[in-house]
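Just one protein chain is left out here, and the rest sit where they should.
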Amino acid sequence: MKKALVIGGGLHGLSTALHLARTPGWQVTLLERRHVGRHSSGVNAGGVRRLGRALPEIALSVIAAEMWHGIEALVGDDCGFRATGQVKVAESEADMAKNHARVAQVRALGWTHEEVVDQAEVRRLLPAVSRHVVGAIVTRDDGSADPMRTVMAFRRAAEQAGVVIREGVAVTGLDRTADGSIRVQTDQGEFEAERVANCAGAWAPDLAALAGETIPCGTKASMMIVTERLPHFVDPTVGATARALSFKQTAAGTVVIGGGHQGRNDKVAETSSVLFGSLAFAAQIAAQIFPCVAGARIIRTWTGTEARPPDDMPVIGESRSLPGLFHSFGFSGHGFQLSPAAGAAVAELMARGATNLPIAPFTQDRFTVPA
Amino acid sequence: MFRRTEPTDCTIVWEGRELPARAGESLAAALLAAGITSFRETPVTGAARGPLCLMGACFDCLVQVAGTQNMQACLVPVTPGLVAGIQHGARSFEEEAA
């Protein structure tokens, strides 16, 4: 058996470990500094969305969408996935013009999942939406899932596939041994493996640096709100063309509101904080697009720490300074949906050095090699 | 259950029924003094609930006060003529407009 290590117990680390452990001949150990699903994996909005993806991400996102529709076969649990659709509302004619242009662009590339709908259709889809909404882009079989349930399902599936998960193990160094494997130093001793995956989220660039590689990458701390239970009033997950919003009602009736409004990260303390002055805008946008929620009580708010490269796209590829180490991080707050497919891609890269999955746009070379 | 040791000085209306009360005491205390223990029905199973803590922590004493839903009865002071009623399950949109 060949040995592999996955660093990071978030969804991408778990997915990578799961796929690799199901590849014959690999024995996989996952190292997690705190506990599985500690940061953004367990606390994101759970959007399973192709709608509005940056063009280079669409191909991988489309494959991931197919995997989500068969998620139970993949991990033995439905992860709370519901294909209730995603709707991005237009609040003005200018927004509508943008929507038409966007969908034309996506269709020109051969994708048909995005569709422009008029006011009548958006009102049919979202009876509670504000009267000022004039139309939308819709992806009808996108949806949402339950993040923590997804994390736990991937964890169980990975363990059943033979992955050994070590929580409370923090990596302190990376180098190569005399016989050519990679040595991973941790606060709990040394590990050696032929292949290592760097799925450490916001801390992944630091791991890359330990391996001698500088990859430009900042952090995000997207803020979220959840309200008290409300009567059922909306099925799809809702965004807006011109304003930062993500809005969905859970099966329990609570409403989860996000949209990328940023809190404050403290990477050293491994904490992030909500900034209410900014979060107020999320509340304002939500209440303007769905006036019925203005009186709803906020039960909790939170942030999740996540890595964010300068172009808001992930870094997936083999290390240039320490071959055998594979990066997969920087999903910039929209990696939840991609996780089944990205994990498969990274596992393939690790096992056989190549993959047919469409991850070429995500090489870190984009930051160093002139286009 | 409970007996008052101090005189009442006003009335409030609970579910259309007039109850004696003391201005300034909490609505929850006034209801308990009148022998009422069921303040709401839960959004999860519809079970009847009354106050547990009376100090604003448990959210089990939720009622409707003058059309506003999900008010903590232990934090609402009694005013003469106050109109309140059972909170049925989750906040509803229709009644909020009223």
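Per-chain numbering from 1; labels A and B assigned in written order.
Rule of thumb we're sticking to: contacts are C-beta pairs under 8 Å (C-beta built on N, C-alpha and C of every residue); 3 or more make two chains touch, one makes a residue touch a chain.
Keep in mind that, in the parts below, contacts and distances are computed from a predicted model.
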- UniProt protein name for the omitted subunit, picking from "Replication protein", "Carbon monoxide dehydrogenase", "Phosphoribosylformylglycinamidine synthase subunit PurQ" or "FAD-dependent oxidoreductase"? "FAD-dependent oxidoreductase"
- Note on the structure: Omitted chain touches shown chains A, B
- Note on the structure: Given A:Glu93, A:Asp118, A:Asp187 or A:Asp266, the correct residue touching the omitted chain is A:Asp266
- Please pick, from A:Gly42, A:Gly85, A:Gly259 or A:Gly317, the residue that touches the omitted chain in the full complex. A:Gly42
- Name every residue on chain A in touch with the hidden partner chain. 35, 37, 42, 146-149, 152, 155-156, 167, 225-228, 252, 254, 257, 264, 266, 269, 271-277, 279-281, 283-284, 286-287, 293-302
- Query: Which parts of chain B are in contact with the chain that was left out?
  - Reply: 1-6, 22, 24-26, 29-30, 32-33, 37-39, 42, 44-45, 47-60, 62, 70, 74-75, 77
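Rule of thumb we're sticking to: only the chains that are shown with their structure count from here on.
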- Query: When the C-alpha atoms of chain A and chain B are each averaged to a single point, how far apart are the two points in Å?
  - Reply: 44
- Mind pulling up the chain A residues that touch chain B in the complex? 228-231, 233, 253, 292, 295-297
- Residues of chain B that touch chain A when the two form their complex: 43, 69-70, 90-93, 96
